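Have a look at this one before I ask anything.
Not every chain of the complex is shown here; the ones you see sit where they belong.
Just so it is clear, A and B label the chains in written order, and each chain counts residues from 1 on its own.
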């Protein structure tokens, strides 16, 4: 049986918005190196950077019917996350669906499959992270689930989770961890800012991070 | 025996030119979802969009000799389509050959292999769709066929067929179908324009395409 879950909790807007200032690598580190989607997902144009709440949408291979179902569940600030039930690189999504998502305030699309009309999507500046670009169209014959927990590109995504995506890739933050991870991400950024200045001054990581002793202990030898 | 076919019918210029206003996805749909080359072919720069008549050129692996033979067969408005007889990612084509093609009025190159000098090709704005970028050079030792029917990146191409290529990929339209497919493509575009307005107004695909009843009949359940 295929279902559409119509109500679920989203991470509050005021928290999600603050993720816009944070890079995917920072968030991934801050939450203990989990939640990263596969690096096969790449943005169709660069630079691109979004943060929003996940709508999850399974699709059958070569069949984009459920994306139309999912659009109705989207609210402003959401990110649509689409995963095929078996690997498929067809062009599930194009400029008409993007127009529809824009009209409903959706921030962008994450899809472990193909997209098309990417020249238009780029002109529209509608950000998409996909695992393929393909002009191949899809049919509308098979059902699947919307807003069920779903694995997308190797990561488990629940509806309402935070999705952050930038030129490095895509990361998901569990709804209930969105607050603490935000704090840790900011702390990490502040710390990086400090380090950046040291590096700019020509200081070495070997000294900044006190690595020399441990390297020697492990047996590293310097030879002329 | 390797042959060069020197005379064949091309789709008339006035028809080919009109394909320039049509996207690959549109044309692919309009002709019943056939003729798409593999999505492994990607443009070396974006945006890029061409339409022209095919010159087909087989090449041996690591050997670009026949490209020189094919250039002589090109006329203004042609697109050179190159396919190796076994998979090869070497750099078959660079800025000198591009200069030669430009001098003969060729619109662009489609090659299921590698190209090089892509910084120069980009500056020249000579559009290329390839399956690889590689500085590896090739030799000039083995013959193959020019302007025979040829499979390129999974699609059958005849000389004189229409080739349309854009950021989404590459599609071939059979010479004898070029007129009707053009009509269908335009009709499709007009229809999409209408749909686009509906989507901009926030209407849902579910309603525009009357999907709700069929989804329910298939068993889709909405759950709070």
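Simple rule for what comes next: a residue touches a chain if its C-beta (ideal position, glycine included) is under 8 Å from a C-beta of that chain, and two chains touch if they have at least 3 such contacts.
As the structure is a computational prediction, the values presented were derived from the model and not from experiment.
*Asks:* If you could, jot down how many copies the complete complex is built from here, 2 of which are displayed.
*Replies:* Across the complete structure, the repeated chain appears 6 times.
Methods note: only the chains that are shown with their structure count from here on.
*Asks:* Go ahead and note the Å separation of the Cα centroids belonging to chain A and chain B.
*Replies:* Taking the average C-alpha coordinate of chain A and of chain B, the gap between them is 31 Å.
*Asks:* Inside the complex, what are the residues of chain A that reach chain B?
*Replies:* Contacts found on chain A: 1-7, 65, 68-69, 71-72, 89, 91, 94-97, 99-100, 103-104, 114, 116-120, 122, 132-137, 140, 143.
*Asks:* Quick one: which bits of chain B touch chain A in the complex? Just the residue numbers, please.
*Replies:* Within the complex, chain B touches chain A at residues 23-25, 28-29, 33, 36, 39, 42, 46-47, 49, 166-169, 171, 192, 195-196, 199-202, 204-206, 209, 211, 215, 218-224.
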